[in-house]
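Quick one: this structure, given as structure tokens, is what I'll be asking you about.
Omission of a single protein chain aside, the complex is shown with its protein chains in their original locations.
The block that comes next holds chain A.
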Amino acid sequence: MIELQAIRWGEPYESLDIDEVKHFYTGEPVARVHTVGSGIVQRDAKKAKFARRALQAISPADLIAMCKKAGELFESGTLQVGDSKQTPEDFIQQQSATTGMPIAMCQANVTKNAFVLKNIDTILDALTRGLDLNILARGYGEEERGVTVSYQAQCDALGAVLPSNSPGVHTLWIPVIALQMGLVLKPGSSEPWTPYRVYSAMVEAGIPRETFCLYPGAGADIGGAILSSCRRSMIFGGPQTVQQYSGNPKVQVHGPGFSKILLGDDCVDDWEQYVDMMADSVYRNGGRSCLNTSSIYASRHTKEIAEALAAKLGPIEVLPPDDPNAGLAAFTIEGAAKAIWGAIENDAKASLVTDMTSQYGERLVERDPVAYIRPVVLHHASIESDSRNKEYMFPMVNVVECPQDKMIDAIDYSLICTGVTNDEELRRDLIACTEIDRLNLGPIPTPQVDWLQPHEGNLIEFLYKNRALQIG
């Protein structure tokens, strides 16, 4: 069993409160994590400026080189993590063991996180839209056109309250170190693995250890302390969390994505061409991500689309986590899967809704003490159906029949929207729609991220203020 002490600006801290992180199925302890209370977080926050100073002492170019090396180490190195040596295989096994995610999915997320580190220069180039990082480092500089520009850092360290359910989201905070800001992280209760391994890889690669805090502990207590004591933080949570922090300039909140695919009238008759793209958008990463499609809108053929998706997704079985074909993750919170399935069954009873996957066997698979839900496709005959935009943490999609001219109003918030259309008017409407965050024009799966575009919640806009600076 691995022992993970809290990290306070690079110093391991032995707590008297120790939580065991357990195997999702057997209940065997996999890690002992030292948890801390909010007072420690608040007290340490006063030293955040030292983290920034330590990073400012290193040039952006050197930091980028270190991050790239950290990416290699994260992906392939044997690292000292807590009191143990951890190989990449150990990491994946441990992550799968405590989260219930299939090994293959854990492996995919390793690749994704490592990619960001190994390509940090191009990713920062995308995030900054080509800005010379030395301008960010110095606080100001001159653009090619001879104008002085200034970007003021809004914090010394970014706080992040991390989830347990999707290791892919770590790509969002990983670039921060290269921007010369420290990291104050609260690992997810069953997924401490990624933040600890990233920390180890970065330190091994030469990043000063005093730029990191890792605080395992009670969600609300530590999370609240991070959000109140860091001038900029990100948090992951459900709709309630999103609502709570919505409009708070200090907090970037990541919640359900309600991502969608819209088939325009000009393309919908060719719907069969897009079935694989749609199924991939629903199923990739176990359907757990905010990037996964939760609703598909079209004006006609919706029943056939739903049937085709059900035929592809419905037969997918629950497989052991170490099976390379396993694509469904367990719900590890007692009663969660049953409650979600109950809610879906209830929605499916509505007159406008049809469960298209019912013919493919039982959806709720209980394997005490955990449970799974096999993919679900619901058909909604009209936008009058209240449940048409619901999202759950497994492959579940609503196929909604909706006239094209009503789609923009009906979709509500969408983190990602893929518009399959060449209709210029619909494209214009999609571009103008403020409910859509990232827009894909053309048949691009919603989970597909173009790292050369500023992605979900642009970090630079969040961490820096573009302001005037005059030199006399």
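One rule holds in what follows: a residue touches a chain if its C-beta (ideal position, glycine included) is under 8 Å from a C-beta of that chain, and two chains touch if they have at least 3 such contacts; residues count from 1.
One rule holds in what follows: contacts and distances are computed from a predicted model.
Chain not shown in the complex: UniProt lists it as "AMP-binding enzyme", one of "Hydrogenase formation protein HypD", "ABC-2 type transport system permease protein", "Monovalent cation/H(+) antiporter subunit G" or "AMP-binding enzyme". Checked against the full complex, the candidates A:P29, A:G141, A:G224 or A:P403 give a single residue touching the omitted chain, namely A:G224. When the missing chain is restored to the complex, the residue among A:K46, A:R145 or A:K349 that touches it is A:K46.
Interface note: of A:D17, A:E143, A:D323 or A:D412, the residue touching the hidden chain in the full complex is A:D17.
Taking the complete complex into account, residues 15-17, 35-40, 42-43, 46, 224, 227-228, 240, 243-244, 248 of chain A touch the chain not shown.
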